[in-house]
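Here's the structure we're looking at; comments come further down.
Complex shown without one protein chain; remaining protein chains in place.
Now for chain A:
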């Protein structure tokens, strides 16, 4: 709702309408109950039509009246009743109709005018919006309070600047309000506040980053020497993006920012629904699309395109909802077959069975982390379960093939993904460049000692600069490789030069070798592989 809680002085007419709706809805659900009772399975078209009309009326009105949950439930019931009128209600459809009708009646009987969002005003503010992905050189504000703590804050600020960040340090401030409010002319990408010295920073940042604050949507983190569970809960409940440990390190701030950026990368949830009953297929589609998913529906296992996508980054789906038509173990066996298909290995699976008594196959799936639900289901619970499974699958895919779960892809994974992008670049006649960065030779001609620490810093630097669709992974010779689709050699050279300069500041006295190569270089073989392209980049670094 766009009106603030006061409703601009129009609460009288609005409240009267809501009161009218609540009274009217009670009469409607009494009629709905009668109509559903009259329309037994395979029976009474007129009663089904009447029930559908009542569900339609409720669905249209409830959301507008400030009861969106009731509106969604009534709309789901309307879809079922419409399908039942068209195709005839099967036993499964009928069971689902009865459950939803019962829920609608229960919700209406419990309605109170004072519970309408039109009367109570908008709910609590949503958490801050996720970061826009891929913006190098984040602008961060670090607030470090209390006398004598400037040094800690400034050393963090200096090192953050080496990563290419623009840092504004608020130090020696005695109150968060004083220190932070004075900075609101600039909108940072991240705020970090020392909660040991400035405990009231939680309230200040809740206000500043709230929907009406000057930093609306900006993520913020607290920092504390002893980040207890209670403090962690307090800051997260206040909308913070987390709690960092003191002494604060720039690396921790950079990593947290990268996590936020990756977590905020908007990735559409794609769900495949296997449902042979058209009425229920429509219902599942409506529920899941209403929850924001992209939905494909097939009516049986023969229609499932096994094998997944040819893009190793992308499965076709994040989750599969498989509705069992009966109590046999057939659907569970099919679910197990889906689970064993390599193209669907990383997919979240939700098996909808008609009985809570699970057979051995369904039990195995449930123990393995797949979700098994009993039909008929609550729409919101189904949506939450499917989206939860999809989110798990997306997270697993993001972590898969990375060194220690970090940002660097394993060498094999990198080469597979790079090969796919090379194929696309060739097909679209687009440039693609690869950079190799690794240990250079010391002045004495020897190897760099403790390259591991330098490698971690280099990985952070590169992660800060690559775009969401670029690749960052392990290359040969202890090096790191970046794959840069749609980037020419010249632009790759410019990017890598800035990385080399930043690395020199971040890890002084450590030689770094840098080379790059392009897909369309004159000396590139027409059928060059990903490993070959990387090898050319490395060769140039060594040349």
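Here, contacts are C-beta pairs under 8 Å (C-beta built on N, C-alpha and C of every residue); 3 or more make two chains touch, one makes a residue touch a chain; residues count from 1.
Here is the rule we go by: contacts and distances are computed from a predicted model.
This complex has a chain not shown, and the name its UniProt record holds, of "ABC transporter permease", "3-hydroxylacyl-ACP dehydratase", "CheY-like chemotaxis protein" or "YCII-related domain-containing protein", is "CheY-like chemotaxis protein".
In the complete complex, the residue from A:50, A:65 or A:499 that touches the missing chain is A:65. Although one chain is not displayed, its contacts with chain A can still be listed: residues 1-3, 7-8, 10, 12-14, 16-18, 20-21, 24-25, 56-57, 59-65, 68, 71, 75, 118.
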